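As you look at this complex, bear in mind that one protein chain is not there, while each of the others sits in place.
Let's look at chain A:
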Amino acid sequence: MIPACPLAALPRGEALRIETDPPIAVFHTEDGELYAVDDTCTHQDASLADGWLEGCEVECPLHASRFDLRTGRVDAPPAKLPVRTHQVVVRDETVYVVPSDLPPNLPPGVRTGSA
């Protein structure tokens, strides 16, 4: 479990990027839900934490594919692959991320430090 930030530091409608390898984006939706996905878009090297959060979806800041934060599913090209999702846990007013053990869907040319 990776501590992300105090809950109070992530207001609704905002996103946070944690510098894991690969980085993870944590979103707090307007409805108060918390979600975490890989921060790197599956199309190219863009940070989804920089994207536009609407409902349970984030729109990639570069080419506007939208990812469903609950499932990672992508709605329309250019991204073709879903983004990997992670579990979020709030304990003692702190946001934690439980990283997935599935392989990430990183874009061509982007590698993790370990790979």
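Going forward, contacts are C-beta pairs under 8 Å (C-beta built on N, C-alpha and C of every residue); 3 or more make two chains touch, one makes a residue touch a chain; residues count from 1.
We take it that contacts and distances are computed from a predicted model.
J.: UniProt protein name for the omitted subunit, picking from "3-isopropylmalate dehydratase small subunit", "NAD(P)/FAD-dependent oxidoreductase", "Succinate dehydrogenase cytochrome b subunit" or "ABC transporter ATP-binding protein"?
T.: "NAD(P)/FAD-dependent oxidoreductase"
J.: Who touches the missing chain here, A:A46, A:L69 or A:V83?
T.: Touching the chain that is not displayed is residue A:A46.
J.: Provide the residue numbers of chain A that touch the chain removed from this figure.
T.: Residues of chain A in touch with the missing chain: 46-47, 50-52, 59, 61-64, 76-78, 80, 108-109.
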